[in-house]
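This structure is in structure tokens; I'll ask about it shortly.
Removed from the display is one protein chain of the complex; every other protein chain stays in position.
Showing subunit A:
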Amino acid sequence: MEFRSIEHVIEALSASRYIPSTEIATVVFLAAATQKPILVEGPAGVGKTELAKSISLYLDRPLIRMQCYEGLDESKALYEWEYAKQLLYTQMVKDKIHSVVDSADTLAEAVEKISEQEDAFFSERFLQARPLLKAIQSEKPVVLLIDEVDKSDPEFEAFLLELLSDFQVSIPEIGTIKAKSIPFVLLTSNNYRDMSDALKRRCIHLFIDYPEIETEKEIVRMKIPGIEEALLDKLVRTVANMRNLDLKKRPCISETLDWARSLMILQADTITPELLASTLNMLVKFKSDAELVKERLETVIA
């Protein structure tokens, strides 16, 4: 079940509960057609991660998600040796070694015999795959989400380069492991720092902004069926107005949804300044932000 055209992407993602703009659909379609990773930028809470989820849902591929953070290294992202097993193995080898060299007459022959044995110590048997390796070793193609890649260190970016351009990883003790299936890769970034040119070159770029009023309405309608149109309109416009204020953290889509849900529970049919003030905690997460909104209640409400 791949994507056939841009319109098909819009249809397919909408069916998996994500409403994409034409631009998002175009980029997703192109990435699927050319097997290129997408670097998704945008403010927090506009649905970057959600996009990956709905792609995996529609394509019916498992989603492998890797959260990046400062200090992330290859042993956590790529692979690690299972040293407990390796230590056990040395004990086993020690016991078995006599039976192998028993028939040897000379030392040289014994060495020869040992070297004929399988070199199992550093083999895939003792390799513990972490998300990135799992993604390319999987028989079934997966969707790989490398979340908040801008939080990782520059060294980690270097690990990614080989994976993103050739879909392979190099493990010094074993060699190169090529992908069994090409994953659909999405990298997300909040622009905490700029990514290197090398990484950008391997990806196609997508910027997702806060949705247009109509799109956001559609999203709320889809997630909260049965919401009244007049309330919905007022609600979405009010959130949009709040995003224009100088807030520490602007309300994102999921906060719009939370607010809509709580208004439904309160059985509100319109938004009054008092109602907004009393439910403000759903939308803003800082005390100073709440104060700022309270100062401008009248202008915020659409």
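As a working rule, a contact is a pair of C-beta atoms (placed from the backbone, for glycine too) under 8 Å apart; a residue touches a chain by one contact, two chains touch by 3 or more; residues count from 1.
Note that contacts and distances are computed from a predicted model.
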item	value
Missing subunit (named according to UniProt) among the choices "VWA domain-containing protein", "Benzoyl-CoA 2,3-dioxygenase component B", "Cytochrome bo(3) ubiquinol oxidase subunit 3" or "Glutathione-dependent formaldehyde dehydrogenase"	"VWA domain-containing protein"
Selected residue (touches chain absent from view) among A:78, A:133 or A:206	A:206
Omitted-chain contact residue, chosen from A:22, A:123, A:176 or A:281	A:22
Subunit A residues that touch the omitted chain in the full complex	6, 22-23, 26-27, 29-30, 33-34, 36, 39, 41-43, 70-71, 75, 80-81, 83, 86-87, 90-91, 94, 153-154, 190-197, 200-201, 203-207, 209, 246, 248, 287-288
